[in-house]
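There's a structure below that I have some questions on.
A single protein chain has been removed from this complex, and every other one stays in its place.
Take a look at chain A:
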Amino acid sequence: MAASRPKSLFRNLNAKIAAIPMIITALVVFTGGTLWTVAYSFTKSKMLPKWKFVGFDQYERLWDTRRWMVSIENLFIYGLCMLVLSFVLGFILAALMDQKIRFENTFRTIILYPFALSFIVTGLVWQWLLNPDLGVSNVVRALGWDSFAFDPLYNAQIAIFGVVIAGLWQGTGLIMVLMLAGLRGIDQDIWKASRVDGIPAWKTYLFIVIPMMRPVFITTLVLIASGIVKVYDLIVAMTGGGPGVSTEMPAKYVYDYMFGGQNLGQGFAASTMMLLAVLIVVIPWAMLEFGGKKRG
């Protein structure tokens, strides 16, 4: 084996040389930057990074801060809603599209269009739509239903669900298209066979088609999950974190304290916690997904 190793190192040499810049970027910028951030989260850095070690002080303060706790809670609510609802809605829409309907192209385009908008535009549009004086609530009242009230963004208890509505409106189209691609990839013979056996369509979807679409589901999962963790612009454009602190998110906390509060140490501690949360989810999943195959 030892003799063959140098050979494999120089195999596809051109491709390996071409990958060097990306490897360096990944190592220095991503890994190096991450380690640097984690290290400086244990310091008292204010506006500029300074190596004044203070142990876990920044973390203690972080977990004592109500705004951070609210942010974490919101991330869970938003994440869970986005994950479940985009999967369910995306799949149902894709299944409906797959019924060989007329004007499929038109419908597909209409549903995918919101994805072409940035979160900033989405946030502003929905801020206006959900404003009781301008939006949906006002229209329904103008139709004569005087007691109608729909103003989730002005009620601290449910404001986060107003944000979820906007997030779903923007993101579901893409999920639908991915799912539709997955459905189209299913061999038509499977449908014929299940029809011959007299299995109802919903059972075919649930027990045969969905298990076969596993790779598509994993792609969508990664896309949705990364969108959840980094949600920031939607909040800034839509609610600014309000009313009160009821729609704050961890990423916004990081930005506000790093730059607005000129407290790098606190911002670094918060972003390290975000990284940790992602790792807790990603590492077991990656081991399950990729670790097994090598052994097998």
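Operating definition for what follows: a residue touches a chain if its C-beta (ideal position, glycine included) is under 8 Å from a C-beta of that chain, and two chains touch if they have at least 3 such contacts; residues count from 1.
Methods note: contacts and distances are computed from a predicted model.
**Student:** Look at the options "NADH-quinone oxidoreductase subunit C", "Probable sugar-binding periplasmic protein", "Pyruvate dehydrogenase E1 component beta subunit" or "Dihydroxyacetone kinase DhaL subunit" and return the one that UniProt uses as the protein name of the missing chain.
**Tutor:** Choosing among "NADH-quinone oxidoreductase subunit C", "Probable sugar-binding periplasmic protein", "Pyruvate dehydrogenase E1 component beta subunit" or "Dihydroxyacetone kinase DhaL subunit", the correct UniProt name is "Probable sugar-binding periplasmic protein".
**Student:** Taking the full complex into account, find the residue in A:A156, A:I186 or A:I199 that is in contact with the omitted chain.
**Tutor:** Going through A:A156, A:I186 or A:I199 one by one, A:A156 is the residue touching the chain not shown.
**Student:** Of A:M97, A:V216 or A:V245, which residue touches the hidden chain?
**Tutor:** In the full complex, the listed residue that touches the missing chain is A:V245.
**Student:** Can you list, in ascending order, the chain A residues touching the missing chain?
**Tutor:** Touch set of chain A with respect to the missing chain: 46-48, 61, 64-67, 133, 154, 156, 240-246, 256-257, 259-263, 266.
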